[in-house]
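Every protein chain but one is kept in place in this view of the complex.
Up next is chain A:
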Amino acid sequence: MTTLTEERVCINRDRTERMAETGDGKKEDADYKRLQSFPLIRHTDMPEEMRVETMELCVTACEKFASNNESAAKMIKESMDKKFGSSWHVVIGEGFGFEVTHEVRNLLYMFFGGSLAVCVWKCS
């Protein structure tokens, strides 16, 4: 059902190169980072309440396990299973493409922290 292709793009290298270009570039990046760390929903078809709850849960998880995507994903998945029913799937990463089949009104795709993308969907 899901085909995941994870691309391990060397983002860090690009970023450091950009930063090396200009000192201002560094500042800009830092500014943008700060400005862009709010959670931003890219695509969802969830109902309002569910969406808000899920978004908060994702933010909490990502902040708690900032260094470990797997644990964050695990936490999100288990909480979603408990709250909304079984068989949720969670992907957290910085660079990946995906095509998923999800139950209608049970998909959330959001960005967080300027570089993190979280995709949560239900399909049993």
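Keep this in mind: contacts are C-beta pairs under 8 Å (C-beta built on N, C-alpha and C of every residue); 3 or more make two chains touch, one makes a residue touch a chain; residues count from 1.
Heads up, the rule we're going with is that contacts and distances are computed from a predicted model.
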Open item on the list: Looking at what's absent rather than what's present, what does UniProt name the missing chain, "Mitochondrial import receptor subunit TOM7-1", "CST complex subunit STN1", "Dynein axonemal intermediate chain 1" or "Probable electron transfer flavoprotein subunit beta"?
Closed with: "Dynein axonemal intermediate chain 1"
Task: Residues in chain A touching the chain absent from view - done: 7, 9, 11, 14, 32, 35-36, 40, 42-43, 45, 93-104, 107, 109, 111, 114-117, 119, 121, 123
